[in-house]
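For this view, one protein chain was removed and the others were kept in their places.
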Amino acid sequence: MNLTLKVWRQKNATDAGAMVTYKADNIIPDMSFLEMLDVVNEDLLLRGEDPIAFDSDCREGICGTCSLVIDGIAHGGQRGTTACQLHMRHFNDGDVITIEPWRAKAFPVLKDLVTDRSSFDRIIQSGGFVSVNTGGTPDANALPISKLDSDESMDAAQCIGCGACVAACKNASAMLFVSAKVSHLALLPQGRAEAETRVLNMVRTMDKEGFGNCTVTGSCEAVCPKEISLDFIAKLNREYGKAVLVNRAERQNAGA
Amino acid sequence: MILDSKIPSGPLAQKWDKHRFEMKLVNPANKRKYDVIIVGSGLAGASAAATMAELGYNVKCFCFQDSPRRAHSIAAQGGINAAKNYKNDGDSIQRLFYDTIKGGDFRAREANVYRLAQVSVNIIDQCVAQGVPFAREYGGLLANRSFGGAQVSRTFYARGQTGQQLLLGAYQALSRQIGLGKVKMYPRSEMLDLVVVDGHAKGIIVRDLVTGNITSHAADAVVLGTGGYGNVFYLSTNAKLCNVTATWKAYKKGAAFANPCYTQIHPTCIPVSGDHQSKLTLMSESLRNDGRVWVPKKKGDARKPHEIPEGERDYFLERKYPSFGNLAPRDIASRAAKEACDNGLGVGPGGLGVYLDFADAIKRLGESTVRERYGNLFDMYEKITGENAYKAPMRIYPAVHYTMGGSWVDYNLMSSIPGCFVIGEANFSDHGANRLGASALMQGLADGYFILPYTIGNYFATNKQPKPKSDGPEFKKALEDSTARINKFLSIKGKRTVNSFHRELGKIMWEKCGMARTDESLKEALKLIPALRGEFWQNVTVSGSPGELNQNLEHAGRVADFLEFGELLCLDALTRRESCGGHFRTEFQTEEGEAKRDDENFAFVSAWEYQGPDKPPILNKEPLVYEEVHMSQRSYK
Partner (left out) sequence: MILTRIFHSSLGKKYIMAITGGAMFLFVVAHLLGNLQIFLGPEAINRYGHFLQSNMEIVWPARIGLLIMIGLHIWSAISLAAENKAARPIAYVNTKTVAASYASRTMMMSGLIIFAFILYHLLHYTVQAPVVNLKHVDFRTLHDPEHRHDVYNMMIIGFSHPAVCAIYLIGMALLCLHLSHGVNSMFQSLGWRKKTYGECLSKAARVIAALIFVGYASIPIAVITRFLVQK
């Protein structure tokens, strides 16, 4: 099939950028979306033009690197699917497809479709862990954990940190991402010990990074490749409320 | 080159304890005076970086991904082995050790493997304490499953995303240390060269992939946790950006490269759909628990699978290996599939595929049970192929998945360059000629959490080296060389893209040095690869400039290294005139077509030593001495 692409091109972080139109001809329905872009890039290279920069790595939907807004929808609108797992059979001959980068103040564009998502890392660095050092841990079966809690924790833990939730939210909010990590650890006894400081610190960093606020539209959940539930945001709010009301975190922080 | 494996003396089971006692320690107050560079942030790199920072060392960690959480360890699906014996089914450290040695076709170092089995139990404890949500039973204890044909249930798992959860555990531990200021993290930074000063590894040259700036970083030791080289085949289940550059650069600076020909081919991958294919996707091996592998008996049978009657199907794994059937080990199942396709019995586009049929399982267990067990895999298959595997059988084909070879390291995980340590898939140490399922995660974390942090201390305590300076002559030279190479890429302005070279190299490697290798095919490859490399340096086109985010330039550097490395891989395969594990030489097989080892002449590790650009490398041999196990023929009949 033959397609028309309208792609965001931006030389570097300071360039203004603009949409540029390209032809993508002889595309095979079995190609993935990124393979289609590979074909376009090979063509650009042979014509001596700069190929379109886009992030990708594992191309099997788990590393969270790929990050394209396709026709206005983060990852292209197939439920539970990353852009790298989106295949061209979902498009029709003659389609005009727009491709844009994630848009958020906290995800500045570095080049074309490549953004800097290190704000997510900084959120984790501020509290998204259990403070145990290597070694000296008890036997893994010393602490029985309800299968239901463990499964629910896994539901949250499978977040791939791609940032589609931010890209899709009309407020560029990172609540789904933060709630997934907070819930993953808060649902497990290992994570409870520092649940209060964790949620306070992570929310503080999230705010500092310039993400927007949750207005419960549900767009994040709808585009999430791992279909992480909005219920975890309620859990995050609950954890934050508890931490604020109990107000022990100051002492814990002071002791650390 | 003298290869001293530094295996401690004494009984096998006590070697590690004894060694830990004998190793010198660094005074806690002095640890902060040591700088350590870690390249790579996968399971091995991230766990090592976190643990060493916890111990007090100053750590700098580099990864080319945009975040340390994205390293390809994340894609491991099945699980992680540990000799916990929680199932009371007779597992033990000794059994895990033996299974690993045997699975590796008796080409791994006994002492390393035993240590791996020993620390496997600590890994699970560590990961649970970090909050890794492993699967659990209703009673609240950890669940286990049998994996990859193992006869005990020793595999811990987190749905089909075990690698992801373990990596996130290590990433979280690393993030904590970054937050505390003990690790300085450099994402989107690629190592271009290793710097050796007075025979010791003292730093690296790094390109910032966003700005293109090339800088020198000095340290008291360099650790490479940079993964495997499967992408030399172009199509593999590795992530697109996985590459051999770090260990290859180390090789060129004196770190011997061991057993490059040991590559693992995984039987259950989704077949190639056309020339556009950019990578292959693995589906968990667990599918073979209930799926039956078959091909039509008639060549070129164009009928739809359900139209082919039972009597005209060849369930070749069940036929050839009645006791293991569809669960035959990876290398054996892969080869059998290739053989069927080579005989013209393959199905799907290009005849490169065999059926993996769930019709019987659905009849026996009901569709809902099959959905419960494999639903996510069936969904993934449908996403990629557009076919519903509940209605028609899946098509699968083997693909390169893991590489057992890597930098040669001693018992301390130090390469043949003092001060340069290599961990995880990047080293050669524990899997011999073939890796068992669910053992890669175990090895990466064992190296990073529990082995390297001890042994690196011993290196510091016993080698008092002057503090390196990142503006010394060796650094300047390496930096100039790296810059010159980048400028060279951009100045060729030829007519072929980097990717076309990579694809062609992959095709040579797969056809001449893939699942079955012959003297003839390898010799051909050894002619084709240098010719292709020659053309690359004459005719490649790389766009853009050095001082910007330039993915094409990055790829050029990686492919240039693969073009050199591929030759070494083929040379190693040619030299190893036996079949073992993932290395199958057609000339060396039993009457039944199984791999035939030659223990008399080839029970050694091949450690290749670089001699210079135009000289053939030297083959050093580290003999494999088995004190504990008796070498036997693998049989899965």
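Before moving on, here are some points about what is shown:
Per-chain numbering from 1; labels A and B assigned in written order.
The rule is short, and it goes like this: contacts are C-beta pairs under 8 Å (C-beta built on N, C-alpha and C of every residue); 3 or more make two chains touch, one makes a residue touch a chain.
In this text the structure is predicted, and so the values were computed from the model without any measurement.
Considering the complete complex, the chain that is not shown touches A. Considering the full assembly, A:Gly77 is the residue among A:Pro29, A:Gly77 or A:Gly135 that touches the omitted chain.
Across A:Asn41, A:Ser118 or A:Ser173, the residue that sits in touch with the chain not pictured is A:Ser173. Although one chain is hidden here, its contacts on chain A can still be listed: residues 6, 8, 19, 69, 71-73, 77, 98, 100, 103-106, 168, 170-173, 200, 203-204, 206-207, 210-219, 221-223, 229-231, 233-241, 244-245, 247, 250.
Please note the rule applied: only the chains that are shown with their structure count from here on.
Across the complex, chain B is touched by residues 11-12, 28-32, 34-35, 38-39, 42, 44-46, 48-51, 53, 55-65, 78, 80-81, 85, 87, 89, 110-111, 114, 116-118, 120-121, 124-135, 137-141, 143-147, 150-151, 153-154, 157-158, 160-161, 184-185, 188, 190-191 of chain A. Chain B makes touch with chain A in their complex at residues 47, 50-51, 54, 65-70, 72, 74-75, 84, 86, 122, 124-131, 133-142, 158-159, 161, 164-165, 168, 171-173, 175-176, 178-179, 185, 187, 210, 237, 239-241, 273-274, 276-279, 281-282, 379-380, 383-386, 449-450, 453, 495, 497, 499-500, 541, 543-544, 548-549, 551-552.
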